[in-house]
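What follows is a structure written as C-alpha cells; I'll ask about it next.
Just one protein chain is left out here, and the rest sit where they should.
And then chain A:
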Amino acid sequence: MKKLFEGIYSDSKSIYTKNLNKGKKVYGEKIINKNNEEYREWNPYRSKYCAGIKNGLKKNIFFEGCTALYLGSAEGTTVSHISDIVEKNGAIFCVDLSEIAMHKLTKLAEERENIYPILSDAQRIENYKEFLEEKVDALFQDISQRNQAEIFCKNAAFLKKGSYGCLSLKTKSISQSKTKQDILIEEKKILEKEFMIEQILSIEPYEKEHYLILVKKK
C-alpha cells in the first residue's frame, strides 16, 4: 500500500482511503484489510475527485483536520471518502438542493461525525452564512448548473486566502452546441477574477465532457 497524498493510498490498481467508520460500507464498495487497517476502495467512475487523482491531480485540497465546503454533495459518495481523509477533527459542510439526495446524506451524517448537512440552493449563500462564521480550508463544487463558475466564485467568500479549491466543470450543462474547449475559455475568464488557476485536468475515460479545475484563492 503506497501513500499518494495525505490520507489517500493506492496499490497497483485502485485508490483507497482509510475507513473512519469501521466495518461499514456506504455505497457497496469493496473493503480490504491490511496491516490492521481497514481501507475502502474509491471508485473513479462514481466520483469525479477520484478520477482527477487517477489522472494526475497536482495537490490534494483536503487534509487531516481541515474544514471543507462541498457544494453538490448528492447522496454522499464522494463525501464519505473525504470524511475519511479529514478524520474526526475535520468538518465537511455539504450543500445540496435535492431533498431526496439529502435524505440519504442525513443518514450518512448520523454515522459520521464530521459531516454537516445543509439543504439549500448553492446560489443563495445567505441561507447558510450563519453556519460558516469561520472560513473554510477547502472548497469543492460539483453541480450541474448553467452558471457553475459564478456559483463557485460566490462561494469563494467562505474560503481562506491562499487555500485551494476544486471545481468539476460539466460543460454539457452550460451549452449543448459549443465545443468544450470554447466553454472552458469562457469559464476561465470568470474564475480568474477570484482565483489563480493552478491546473486543468480532463477526466476523460471516467467521465465525458467534464473538466476538473484546481484553483488557489488570490
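Rule of thumb we're sticking to: contacts are C-beta pairs under 8 Å (C-beta built on N, C-alpha and C of every residue); 3 or more make two chains touch, one makes a residue touch a chain; residues count from 1.
In this text, contacts and distances are computed from a predicted model.
Q: One chain of this complex is missing from the view, so tell me which of "Nop domain-containing protein", "Sulfide:quinone oxidoreductase", "formylmethanofuran dehydrogenase" or "TusA-related sulfurtransferase" is its UniProt name.
A: "Nop domain-containing protein"
Q: In the complete assembly, which of A:F5, A:Y27, A:F63 or A:F131 touches the absent chain?
A: A:F131
Q: In the complete assembly, which of A:H103, A:K129 or A:K193 touches the absent chain?
A: A:H103
Q: Out of A:A91, A:A138, A:I151 or A:L201, which is the one that touches the chain we can't see?
A: A:A91
Q: Looking beyond the chains shown, say which of A:E41, A:E87 or A:E113 touches the absent one.
A: Of the listed residues, the one touching the omitted chain is A:E113.
Q: If the missing chain were put back, which residues of chain A would it touch?
A: 91, 99, 102-103, 106, 109-110, 113, 116-119, 131
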